[in-house]
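Note that this complex is displayed minus one protein chain, with the remaining chains in position.
And now, chain A:
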Amino acid sequence: MDLDAPDSAATPSTPPSAFPGLNHAARLWLDKIAISATATSTATLARRCLTALTTLPSDVRMECFNRNVHLSTTLCLEFLGCSWMRDEHVNAGFDLVAQQLGPTSRVSFMLCWHLDILHGFRYGHDGTRDPFRTYNPSRPRYGDRAICLGYVDRVFVPAHVNGNHWTLFIVDIRQVSISYFDPMHPDALPPADKLSDLRWWLTGLLPGRLWPTVPTPVVAQVQSDGSSCGVVLLSSVASLLLGYPQWTQDTWREHRMEWFLRLTEFWHEDNLLSIEASDSVDENPTPVEEPDMAVLNDSNDPLEFDADKLDIPEETSQFLRL
């Protein structure tokens, strides 16, 4: 198909906004909690969420996250209730944790579709590729470079299993190990195909290692409801890395409200910073040449990245010079 050729094919119409319905349902849910909660802190949380709803615009993309995350104000409402979590929620929550850890953090979060992309890249969508060939993309992909260069100690990789459940792989680069966290089945073994793809990827980035599985460092109460796995993932990782309260089944409502507030408040703060930055922008700025990649050292001075000047194992540097 030539996109620039004349064509009368109709563009799919945009579906009607779900914002009014979700907003209404969220208010009902919060009102009920505010009235019936026995703990004062829970009722206060519900009232804070109700206040936040009054200033939440409809169908606006929340651009405070990295460019791979397309969470909207409408989707954010799904935290307030029993909705299942989408990939956008999980990606946004992990990106928030990453931003709170700061640029010097040695933790990396992969996107929810990372394992699917790896699988497609390894086998080919039609199954015609050789699965035993080395991971060798045309260009280093999202997250690859930092792992190759040794800037990352732990990598969190969300995994969507059985088409309806969120779980998590945690790669410990220093210990050269992989652990698996399933909020509902703590003793579950990692899905063999996803584990194999993950090892294939890691072996391509850091050759010569075996990547055995070890027990998970994530601590959380077992999920017994049918809707919380995404929130358990977010809260458990935030607890592990930021010291936030651990998720429990009794506090599932509180955790959902907390995540709604964290994400919307972060977005509002980012908007304020953007407005301040645009107000103080220099009308004739001096053009600055940006390096390929910048990392921060202990003194927060940006270091220009140059793969050719770094002492990297031969096979790794070969990968980076693609």
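Descriptive notes on the structure:
Note that contacts are C-beta pairs under 8 Å (C-beta built on N, C-alpha and C of every residue); 3 or more make two chains touch, one makes a residue touch a chain; residues count from 1.
We take it that contacts and distances are computed from a predicted model.
Note on the omitted subunit: UniProt lists it as "Rad60/SUMO-like domain-containing protein", one of the names in "Subunit of ABC transporter for cytochrome c1", "AAA+ ATPase domain-containing protein", "Rad60/SUMO-like domain-containing protein" or "Ras-related protein Rab5". Considering A:N23, A:Q223, A:S236 or A:T264, the position touching the chain not shown turns out to be A:Q223 (whole complex). From the options A:K32, A:R106, A:R129 or A:R174, the residue with contact to the chain not on display is A:R129. Contact with the omitted chain, checked across A:I33, A:C76, A:V97 or A:C112, is made by A:C112.
For the options A:T38, A:N164 or A:S278, the residue in contact with the chain missing from this view is A:N164.
Even with one chain removed from view, chain A keeps its contact list with that chain: residues 1-4, 9-15, 67-68, 70, 83-87, 111-113, 116-117, 120-121, 124-129, 133, 136-139, 141-144, 160, 162, 164-166, 183-184, 223, 226-230, 318-319, 321-322.
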